[in-house]
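Every protein chain but one is kept in place in this view of the complex.
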Amino acid sequence: VGEIKRFLRDDGMIKVSRSLKETAYKAKMMKDELCKSLDREPTMNEVAAGLDLPLEEVIVALEANTEIESLSAVIHQ
Amino acid sequence: MQNSNDMQIEFASNSLNESFARVAVAAFLSQLDPTVDELYDVKMAVSEAVTNSIIHGYDADPNRTIWIRCAYSDRLVTIEVKDEGKGIKNIDEAMQALFTTSEEDERAGLGFTVMQSMMDQVVVESEVGKGTKVTMTKTFY
Partner (left out) sequence: MQNSNDMQIEFASNSLNESFARVAVAAFLSQLDPTVDELYDVKMAVSEAVTNSIIHGYDADPNRTIWIRCAYSDRLVTIEVKDEGKGIKNIDEAMQALFTTSEEDERAGLGFTVMQSMMDQVVVESEVGKGTKVTMTKTFY
């Protein structure tokens, strides 16, 4: 089963932390884009739908964002 | 990163909470900087165990309680999924591939098989009328 799993998923050995940073960036862009086009704050589901990603992934990615944002807040304060 | 840590979550047996359970476990285990695959495997296994507690343990009653304990020591991860539902009569039989007590579902009977292939070890303790606890372990790379 292990081999089948690896065969099906070529991104297997990628660290979650790395793939999350990409999603985090895309989620932030999508949020800003939707803010403009909808002229209001988008919901989490709208951001997920816009990225064609499961809501779960966006929640976790926005946490990665929180860490990036609070880190930059510390650096730039 | 510290070398051991543990947490517990408790939630209603509503299928709405499956996603919450998966994300909570994944967020906790992300402390180990896992690979995409490792986290995917754990989430699949947790999903199957939680679904079983809801559907079989509690006959889809959304108002009962499910507990998950998740711990790691170095890179050995332990996850317990527990319900106080109706329990399993014959555990060996229940764990066999394709065994199911559901009648509707066509792709039924593979929950324990999925857990076993996603995790290194799956131990089931259960008592009829008392409930079921599934303990799964996996060593992260």
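Letters A and B name the chains as they come in the text, with residue numbers starting at 1 for each one.
Criterion: contacts are C-beta pairs under 8 Å (C-beta built on N, C-alpha and C of every residue); 3 or more make two chains touch, one makes a residue touch a chain.
The structure displayed is predicted, hence computed values, not measured ones.
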Going by the touch rule given at the top, which residues of chain B touch the chain that is not shown?
1-2, 5-12, 14, 16-17, 19-20, 23-24, 27-28, 30-31, 62
Since one chain has been left out of the picture, which residues of chain A touch it in the full complex?
31, 41-45, 47, 55-56, 59-60, 62-63, 66-67, 77
